[in-house]
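Excluded from the complex is one protein chain; the other protein chains are retained at their positions.
Naming follows writing order (A and B), and every chain is counted from residue 1.
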Amino acid sequence: MTLLPLDIDGPAAPPRTNGELVFAAPWESRAFGLAMALHDGGLFEWEDFRRQLIAAVARAEAAGGEFSYYRCWLEALQTLLDSSGVVDRASVDGRAAELACRPAGHDHRHDHDHPH
Amino acid sequence: MSPIPAPSDQPVELRTEALEALLVEKGLVDPAVLDKFIKTYAEDVGPLNGAKVVAKAWTDPDYRARLLEDGTAAIAELGFKGPQGECIIVLENTPTLHHLVVCTLCSCYPWPVLGLPPSWYKDPAYRARAVREPRALLEEFGLALGPEVEIKVYDSSSEVRYMVLPERPAGTEGLSEEELVPLVTREAMTGVAKAKSPA
Partner (left out) sequence: MDGIHDMGGMQGWGEVDFDPDEPAFTAPWQGRAFAICLLSMNRLTGRNLDAMRHALERLRPLQYLQNGYYGRWLLMAETLLTDSGVIAPGAVDARARKLRGEDVTEPPEPEPSKPDYTPAGPGSLRQIDAPPRFKVGEQVRARDIHPLGHTRLPRYARGRIGTVERIQPAAVLPDTNAHFVAENAQHCYQVAFDSRTLWGQEAEPFVLHLDLFDDYLEAAS
């Protein structure tokens, strides 16, 4: 596991409180971890991700409205995955639509210790 | 540059979960590795690192001695190192000696233990006054030191970085190392405050 210097001084560095990383919702931390894990696996160069992230942030700021850092993060990640042919946007949207049909309360992985 | 992506109908939470699921299925992501990254970055950084160093020093006299002898090495024992941490000197506060750290020329700060510097540390008022009227400045921060307390100020003008080892607050004798961590603030480790007392 390669720790990038992101933790303190990273590219388009993530929101923090008093120096600590802040995830406003669990999905933000998953998006964060996904990028880290994929980079660690050698799927992309961190500089490429940063470039996409900066571009996504610029688009979000130009569009105005409420700003969500991790939306930009996710968008940057998706753009990279799209252009490298790994997972395209349509597949993600399709899977998301399937997940939307789940009964309430099943929004987590199945490798856990309670029955259902 | 890639084309601008079209907006999606699905909420971002579901898209994130979907993306993770697809990547796991393709064998590109191990969820355990993902979890570990989140935990590491969310918990093991920023002033929390310094707080752990302090709590250990308070509860382990041998560690305390090593920390004061060679701050960089002792801090690295806990896994904290990196940019702006080539040489960290730890300054021990006592009932009659109080240390204050500043960088008048820019805002040098011991990132591996304290994370990024807060606004007040970078404030011209702090940079200008810490080296000229530290006692008055500390009173404005809410810390009134008695006349018997000597003040030593450190201006970080080279690559040496400084971290204050605050005094252990009274009434904490029964607390474990883990319970002591939340009492240690970055203000205390920079010298503008004492460590917090237990609730």
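Quick note on the criterion: a contact is a pair of C-beta atoms (placed from the backbone, for glycine too) under 8 Å apart; a residue touches a chain by one contact, two chains touch by 3 or more.
Keep in mind it's a predicted model, so treat the numbers as computed, not measured.
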{"item": "Identified contact with the non-displayed chain, of A:43, A:57, A:74 or A:96", "value": "A:57"}
{"item": "Of B:36, B:66 or B:122, the residue in touch with the unshown chain", "value": "B:122"}
{"item": "Residue ranges of chain B at the interface with the undisplayed chain", "value": "86-87, 104-107, 115-116, 118-120, 122-129, 131-137, 140-141, 150-160, 185, 187, 192"}
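What we mean here is this: only the chains that are shown with their structure count from here on.
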{"item": "Mean-CA-position distance for chain B and chain A (Å)", "value": "26"}
{"item": "Partner chain A, residues of chain B touching it in the complex", "value": "1-2, 4-6, 8-23, 26, 28-31, 33-38, 40-42, 44-48, 82-83, 111-112, 114-116, 118, 186"}
{"item": "Complex contacts: residues of chain A adjacent to chain B", "value": "1, 3, 5-9, 16, 18-21, 23, 25-27, 29-34, 36-38, 40-41, 43, 52, 55, 59, 68, 70-71, 74-75, 77-79, 81-83, 86-87, 89, 91-100, 107, 109, 111"}
